[in-house]
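Moving on to chain A:
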Amino acid sequence: MEIGLNHYLVLSTILFAIGLVGVMRRKNLLLLFFATEILLNAVNIAFAAISHYYGDMTGQMFAFFIIAVAASEVAVGLGLLIVWYKRHGSIDLDVLTTMKG
Partner candidate 1 sequence: MLAPVNIPFESLNLMTLAPMLIPIIGALLILVIDVVKGGLDKSLYVVLALLFLVMDFFSLLGNAGLFSHDGTIMGMFDVMLIDGLALLGQFIIVGASMLFIPLSLTHKRFHEFSYPEFFALFLFMIAGFQFMVATDNIILVFVGLETSSLALYTLIAMHNRDKSFEAAIKYFTMGALAAGFFAFGAMILYALTGSVEINKIALVLASNGYSDIGYVLVGVAFMLAAFAFKLSLIPFHTWAPDVYEGASAAMAGYMSIVPKIAAFVVAMRFFEFLIHSHIVWLEVVLYAFVVITMTASNMWALVQTDVKRMLAYSSISHAGFVMAAILIGTTQANSALFLYWILFSFTNLGSFSMLWISRQKNLIDGQSSDHSYDKFAGMIKTSPVAALIMGLFMLSLAGVPPFALFWGKLYMISSAVSSGYTILALIMALNSAIAGYYYLKLIVYMFMKEPVVGVDGEIYVANATLALRTIIGIAAVATIFAFVAINPLLEFITAFVSKSGY
Partner candidate 2 sequence: MLDHILSILIFFPALAAVFGFMIQKESMRTYGVAVALIEFVLSLVLWYAFDNNVSGMQFVENIPLIPAFGINYSLGIDGISLFIIILSAFFTFLGIVSLTDTPKVKYMIITLLFLQMTMAGVFAALDAIVFYTFWELSLVPMLYIIGAWGGPLRIYASIKFFLYTFAGSLVMLVGMLFMAYFYHQAAGVWSFSILDWYRLVLPENFQLWLFVAFFIGFAIKVPMFPFHTWLPYAHGQAPTIGSVILAAILLKMGTYAFVRFSLPLFPDAAAYFMIPIAILAVIMIIYTSMVAYAQKDIKQVVAYSSIAHMGVIILGTFALNVEGVSGSIFLMLGHGVVAGGLFMLVGVIYDRRHTKLMSEFGGLAHVMPRYATIFGIMMMASVGLPLTINFVGEFLSLLGFYQQSHILTLLAGTGIIVGAIYMLAAYKKAFFGEVTNEANKNLPDINKKELFGIIPLVIVAIWLGVYPKPVLGPINNSVTSIIKLMHAKATTELAKERIPDLTKPRVFLMKKTINKEVN
(Lines give C-alpha, C1' and ligand atoms only; values in the text may rest on other atoms or scores of the structure.)
Protein backbone atom coordinates (compact mmCIF):
# COMPACT_ATOMS: atom_id res chain seq x y z
CA MET A 1 0.00 0.00 0.00
CA GLU A 2 1.55 3.14 -1.22
CA ILE A 3 1.16 6.20 0.91
CA GLY A 4 0.17 8.96 -1.48
CA LEU A 5 -0.35 12.64 -1.20
CA ASN A 6 -3.99 12.11 -0.49
CA HIS A 7 -3.26 10.26 2.68
CA TYR A 8 -1.43 13.23 4.00
CA LEU A 9 -4.10 15.58 2.89
CA VAL A 10 -6.73 13.53 4.65
CA LEU A 11 -4.64 13.47 7.77
CA SER A 12 -4.15 17.17 7.53
CA THR A 13 -7.85 17.72 7.10
CA ILE A 14 -8.67 15.55 10.08
CA LEU A 15 -6.24 17.42 12.24
CA PHE A 16 -7.61 20.70 11.00
CA ALA A 17 -11.10 19.55 11.88
CA ILE A 18 -9.91 18.60 15.35
CA GLY A 19 -8.43 22.05 15.65
CA LEU A 20 -11.73 23.58 14.65
CA VAL A 21 -13.54 21.53 17.20
CA GLY A 22 -11.13 22.77 19.79
CA VAL A 23 -11.61 26.35 18.70
CA MET A 24 -15.31 26.00 18.97
CA ARG A 25 -15.64 24.20 22.25
CA ARG A 26 -12.81 25.58 24.31
CA LYS A 27 -13.78 28.26 26.78
CA ASN A 28 -10.44 28.62 28.41
CA LEU A 29 -8.46 31.02 26.33
CA LEU A 30 -5.18 29.27 26.84
CA LEU A 31 -6.59 25.96 25.72
CA LEU A 32 -8.25 27.75 22.86
CA PHE A 33 -4.87 28.95 21.72
CA PHE A 34 -3.71 25.33 21.74
CA ALA A 35 -6.40 24.57 19.23
CA THR A 36 -5.20 27.32 16.92
CA GLU A 37 -1.77 25.79 17.05
CA ILE A 38 -3.29 22.52 15.92
CA LEU A 39 -4.83 24.25 12.95
CA LEU A 40 -1.54 25.60 11.76
CA ASN A 41 0.28 22.34 12.37
CA ALA A 42 -2.29 20.46 10.36
CA VAL A 43 -1.60 22.73 7.45
CA ASN A 44 2.11 22.28 7.90
CA ILE A 45 1.88 18.54 7.39
CA ALA A 46 0.03 19.02 4.16
CA PHE A 47 2.56 21.57 2.94
CA ALA A 48 5.44 19.30 3.66
CA ALA A 49 3.70 16.42 1.94
CA ILE A 50 2.87 18.41 -1.16
CA SER A 51 6.40 19.71 -1.26
CA HIS A 52 7.67 16.20 -1.06
CA TYR A 53 5.44 14.71 -3.69
CA TYR A 54 5.89 17.56 -6.15
CA GLY A 55 9.54 17.86 -5.48
CA ASP A 56 9.00 21.56 -4.93
CA MET A 57 10.55 23.56 -2.14
CA THR A 58 7.84 26.18 -1.90
CA GLY A 59 5.72 24.05 0.38
CA GLN A 60 8.47 23.70 2.88
CA MET A 61 8.99 27.40 2.75
CA PHE A 62 5.38 28.02 3.50
CA ALA A 63 5.49 25.61 6.36
CA PHE A 64 8.55 27.35 7.67
CA PHE A 65 6.86 30.71 7.65
CA ILE A 66 3.78 29.24 9.22
CA ILE A 67 5.89 28.03 12.11
CA ALA A 68 7.31 31.52 12.46
CA VAL A 69 3.86 33.01 12.44
CA ALA A 70 2.67 30.51 15.01
CA ALA A 71 5.52 31.36 17.29
CA SER A 72 4.87 35.09 17.00
CA GLU A 73 1.22 34.61 17.68
CA VAL A 74 2.01 32.76 20.86
CA ALA A 75 4.07 35.66 22.12
CA VAL A 76 1.40 38.25 21.45
CA GLY A 77 -1.41 36.00 22.56
CA LEU A 78 0.20 35.19 25.82
CA GLY A 79 1.01 38.82 26.38
CA LEU A 80 -2.64 39.70 25.98
CA LEU A 81 -3.69 36.89 28.23
CA ILE A 82 -1.32 37.94 30.94
CA VAL A 83 -2.59 41.47 30.98
CA TRP A 84 -6.14 40.28 31.05
CA TYR A 85 -5.42 37.79 33.78
CA LYS A 86 -3.72 40.43 35.87
CA ARG A 87 -6.83 42.55 35.74
CA HIS A 88 -9.50 39.94 35.99
CA GLY A 89 -7.95 36.87 37.48
CA SER A 90 -9.55 34.68 34.91
CA ILE A 91 -8.96 33.62 31.37
CA ASP A 92 -12.39 32.19 30.82
CA LEU A 93 -13.74 33.73 27.70
CA ASP A 94 -17.27 33.91 29.03
CA VAL A 95 -16.02 36.84 31.08
CA LEU A 96 -15.22 38.80 27.96
CA THR A 97 -18.71 39.89 27.22
CA THR A 98 -18.85 43.52 28.20
CA MET A 99 -19.47 44.51 24.62
CA LYS A 100 -22.35 43.10 22.65
CA GLY A 101 -25.30 43.93 20.45
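Simple rule for what comes next: contacts are C-beta pairs under 8 Å (C-beta built on N, C-alpha and C of every residue); 3 or more make two chains touch, one makes a residue touch a chain; residues count from 1.
Per the selection procedure, all candidates are chains of the complex that A comes from, given by their letters.
Please read all numbers here as calculations on a predicted model, not as lab measurements.
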| item | value |
| --- | --- |
| Touch-positive candidate for chain A in this complex, from 1 or 2 | 1 |
| Residues of chain A that touch candidate 1 when the two form their complex | 5, 9, 12, 16, 19, 23, 29, 32-33, 36, 39-40, 42-43, 46-47, 50, 54, 56, 58-59, 61-62, 65-66, 68-69, 72-73, 76-77, 79-81, 83-84, 87-88, 93, 96, 98-101 |
